[in-house]
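For reference, the structure I am asking about is given below.
Just one protein chain is left out here, and the rest sit where they should.
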Amino acid sequence: MQTVTLTPKRSPTISIEAENITPDAFAGKSTAEIGAITAWEGNEEITLADIFDVAVDGSGDAAGTKIVIDGDVPRVKRIGEAMTAGEIVIKGNVDMRCGARMSGGSITVEGNADSWVGREMTGGEILVKGNAAYYAGGGYRGETCGMRGGKLTIEGDVLDFLGEHMCGGEIIVKGNARLLPGVLNWSGTITIEGDTTLPGGEMKSGTIFVKGKVLEMLPSYRDEGTEEVDGVTYRKYTGDLSRNGEGVLYVSV
Amino acid sequence: MPVIKDVVCTLCGCLCDDLEATVEDNKITKVGKACKLGRAKTMGPFLHERIEKPMIRENGELKECSYDEAITKAAEILVAAKRPMSYGWCSTSCEAIEKAILLAEETGSLIDSTANVCHGPSALAAQEKGAPSCSLGTAKNYADLIIFWGCNPVHAHPRHQTRYSTMAKGAFTPNGKKDKKMVVVDPRNTDTAKKADLLLQLKPGTDYVLIEALRAIVNGHEDVLPDEIAGLPKAKVLELAEMCKAAKFGIIYFGMGITQTRGRYKSGDNVSSLISDLNQITKFVMIGMRGHYNVTGFGQVASWETGFPMAIDFSRGYPYYNPGETGTNDVLMRREVDAFITGAADPGAHFPQESVKHLFKIPAIQIDGYANPTTEFSDVVIPAAIAGVECDGTAYRMDCQPIRMKKLVETTFKTDEEILTEIIAKVRELKGNGAKGGA
Amino acid sequence: MAEMIIKNGVVYDPKNGIDGEKNEICIKDGKIVENVGAGAKIVDAEGCVVMAGGVDGHTHCAGKINTGRIMSPHDMRYAPIPGLSGEEPRTKLLRPQVGYNTPNTYAIGYRYSKLGYTSIAEAAITPMMARHMHEEFEEIPILDKLGLVLMGSNWQVMQYIQDKDPEKLKAYMAWVLLAARGYGVKVVNPGGGSSWTWGKNVSGLDDKVVDFDVTPADILIGLAEANEALNLPHSIHVHCNNLGMPGNISTTLDTMKLLEKVKTKRDRQVMHVTHVQFNAYTGTSWMDFASGAQDVAEYINKHDHITFDMGQLMFGPAMTMTADGPTEYRNARMFDAKWSNYDQELEDAGGVVPLSYTSQHFAHATMWAIGLELALLVKDPWKVMFTTDNPNGGAFVNYPEGQALLMSDKKRQEVIAGFPDMTMDRITLPNIDRELDWGEIATMTRAMSAKMLGLEEKGHLGVGADADVAIYNIQPDKVDPSVEHEKIKKALSFAKYTIKSGEIVVRDGEITATPKGKVYWVNAYENGIAQGEKDRLMTDLEERFAKYYSIQLSNYMVEDAYLPRPVEIRPEVI
């Protein structure tokens, strides 16, 4: 078992791209080796040691590596990108694209996550204890599929386009989701425990549960009456019929 | 008196190419066939105050200097920056745009066009769904149903209706307006709507909802629709759907009422799908009503040079693109940008207050023919020739049709292309070609 | 310019009858010459195959591809072939590169060069959009380029054919090539583009085009005869009607038969039929759809007026782009895919749709087999051009994969082994054991394509040819392509040297120099058309532009500024 603790040394204004902060990249490496891993601050190549105090305890493979970011990193992007195993704990806020394309392991964000948390993730688990911004569990521009697998939980609120282009996996939002969650969905399950607006736009298939209120409903869903799922009674809608979709939208009664 | 015919108008995306400019004593004294906007633009250089000399800000005041000094200062600012941003380049030639992209590449900059505050979401929509479109001449010849959605051509594209759309006479519409129906979808009863056969005054921000309803009707699910949609009675929505189905060739011209409202590009993206659905029944296409005359050109040039139409980040040496992350206002709002260069655009006038506040804080370079709000925060101001009047070059019309702009008069101002070329040379000199950004 | 001599290589130069001989190639001032002085730079090609630079006679590389780029930002990061795809940062020498199916212009130039290709032909541009093509050409480094101009749904073309006025048709075609600075005549789904503006199509050679009293057959014959009367270097270049539809083989064969009566004075075909893989389907629906390659090959083996290219399909994502507007709409609806459309006033239609081909889908697997069957069943390699209809059937960076497939039955069988059962009774490829040799590959990738296009200075290494040379790190006497097909693919993917106009542009698979290429265009108007005919045409043009076009006649012609390094070809007037 290896624990790597990264303590932020400064609060950069320019977002740092640090896609190498992953258990895969850190596994088995020493303090010096991890400190020498490169990142980008704007157009300048820097090292992790430039922005973090690095402490390593023990040694392990990716699955046996835990990374603790001991503080706020609202200007560090791409943490945990494409990680396959292991664990990352961020004890504060984190910048965009956290956990993008991850296929395994887990990420816990104790603060808020900026946009595109879990972008195109295929496996593993992300827990955001605060809020997430736009496109949580979304896709990349032009790509047919966003999230394909794994689990994304947000304990706070999210902004627009939650789970856009989702092709699989599970998303749970304990707070509110703003505009168009599950837009252009193909598959997967989204649960919103709070309120939301225009859920399931152009949903082809897939499932959305809204346990709070739908503040504004799309005109193109068919009301299928009520249905009980796991002991909760929902009004069931199917659509989105704008595209002859076969998705299911459950709204708590 | 020499009259130059078939002059290309360089104001809006209509890019009318039939103007007649009278040139006397190296000045344009009369412009025939132009609308109010085109006349103001083409005669502007001879009517309004120009930025006469390059300037550098010292102790808060802009002081005149030579082109060389201003270009050197500009290069120094860009080379020193970690997160430089280049913005604008839509009221200039494609040849200048190529240089702006090269400069961004060499300085590891972000580069974005005015589409960031205009039709950027239309590009995002094309990435989602494609762009089922046609040339403006095809629309003129064929279209018997014209829908202006969230746009107001009477004000923004004054000759559009006579040259290309409602009033234009074409091969299969020989009687002009008599052969065509016109619909306006807008929360306001605009001047364009005055002549419409149908006006749908929807609730602001509900474009997506209305498109959803139309698609549901076209796809045979009219029965599920509620009585009120987007603030409109269902009957009115059905009426529009019936008009669409009955048309032989329909076209939706869409504007910033689609791109700047709630949901942003998701509305344009869904219009594209509506068009695809309608083609199961009849022929339908769409065209974005582009504002700046060559904003389409920026998208074209940037796409072939970098793969992306706008919001391009060269910081790591290869282009990365993600509006929302790499768009001008995204990074300005986050206060990431530490140097700014703009040309042929006026972010001072057209950006939200939060972005402008940041522009006052960082070194900024302006390349333009006229003083404007951007001049107020710029630290280096470089006067430029007006493309299409004082220099030639390529521009792309809103339907992606390339047209060559003419040079009408001689000038002593350097062109955007020349200025950028000189800044690039200076940047290379300063860096010893040890490029930033992965190179 | 410095002299150069390529020594010790094994040369394949089919046009000059050289089939694997150790010859020296001498270069001076960008041309192949008889001999050079003692001070000439020596390029040691020991252990290498030497060929002329590759000539891609049908690729979508400038113009419509930009729509494909705008539709697919995700393609820019896609990198299935290291070194030939995906994101590569700028260097002191190179501009940044991105993409796979729709790479940026720099990547197109660099990556074709790495494959040993030095000339490319953009396959479809409307005259009105030609300025755009030339703008992109200027930004594609290294390669020489030319553009084929769409004329098969053009109002004036159809009007003059309907009016039985071949002289005016000739004048107009020559004028269009001048206006577009184009090289040859492209015909896509003749008549269909114009019909598509109403959302309709033509269903076969004898179907009437909407709004005109002509048929696709009339258009093909009219254009082909005028093409030969103008004595253009290239024949008409045809994408047949009914592309992509089961049973389209009858249309394809009828189109070939129709052209039997057209005669040419040139030593070439009278029609090049493009990406025949998409047009060689039997059956009546996708249920009974099967390969018609045997019938097509049988016909072509017996006739000499036709050349064709494969349109080979490659598994993985592709970006389809064609002037065949109705086909693209059909594709988009069938696969719930993105759809871009463009109806160009008075000239043609077009569409762009991303697709993905998988070996696990019987239809895709069958299509993959058909391309190879066509190339292997047609006996004379001078009738076959290697293409993937880039990027319709697959990205050009897959050419080495395709070429290795042609050289190795073993490689083909390895792929076929993974096909679904539903494919097997639809194809004959498993029973074809022909393996092409180096000479045949050199023919299909450069000698034939240059001859087919009428580019006399390309595609061979004879004295007077352009000094465009590809040197591949493979020893033909030591490596058996049939067995070691991976080595073949690797060698063809990264040339040991590529020489363009006498300058080394690739060394060991890396770009070493980025000169700008030339643009070829054909001027058959100035000398080829009598003044009286020009006047007659001009009256028509003035009327058309005043009434129907959306730009002025004076702003239509591509200006000299867009061709800084033009090569103007004036055909002999006959």
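Labels for the chains are A, B and C, by order of writing; each one numbers its residues from 1.
Criterion: a contact is a pair of C-beta atoms (placed from the backbone, for glycine too) under 8 Å apart; a residue touches a chain by one contact, two chains touch by 3 or more.
One rule holds for everything that comes next: contacts and distances are computed from a predicted model.
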Chain left out of the displayed complex - its UniProt protein name, from "Binding-protein-dependent transporters inner membrane component", "NADH-quinone oxidoreductase subunit L", "Molybdenum-containing formylmethanofuran dehydrogenase 1 subunit C" or "ABC transporter permease subunit": "Molybdenum-containing formylmethanofuran dehydrogenase 1 subunit C"
Which displayed chains the hidden chain touches across the whole complex: A, B
Options B:T72, B:T92 or B:N116, residue touching the unrepresented chain: B:N116
Chain not shown: contacting residue from B:T72, B:S109 or B:T259: B:T259
Hidden partner chain, touching residue among A:A27, A:I69 or A:A133: A:A133
Listed residues B:T162, B:Q201, B:N219 or B:T282, member touching the removed chain: B:Q201
Given B:G88, B:G297, B:P323 or B:G393, the one touching the chain that is not displayed: B:P323
Hidden partner interface residues of chain B, rising order: 11-12, 36-37, 39-41, 44-45, 47-49, 112, 116-117, 120-121, 124, 152, 154-156, 158, 187-190, 201, 204-205, 256-257, 259-262, 264-265, 291, 310-311, 323-324, 326-330, 333, 346, 348-357, 359-361, 369-373, 376-377
Touching residues (missing chain, whole complex) on chain A: 115, 133-135, 159-161
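Here is the rule we go by: only the chains that are shown with their structure count from here on.
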Contact graph of the chains (line, ring, star, complete, other): complete
Interchain centroid distance [CA atoms averaged], chain A/chain C, Å: 44
Whole-Å gap separating chain A and chain B, where each centre is the average of the chain's CA atoms: 34
Junction residues of chain B, two or more chains touched: 127-128, 314, 316, 321, 437-438
For chain A, residues that touch 2 or more chains besides their own: 140-142
Footprint of chain B on chain C - complex, ascending: 62, 65-67, 69-73, 75-76, 87-92, 95-99, 102-106, 128-129, 131-132, 135-136, 139, 197-199, 329, 332-333, 338-346, 352-353, 547-552, 554-555, 559, 561
Touching residues (chain side chain A, partner chain C) in the complex: 140-143, 204
Chain A-touching residues of chain C, taken from the complex the two chains share: 71-75, 77, 336
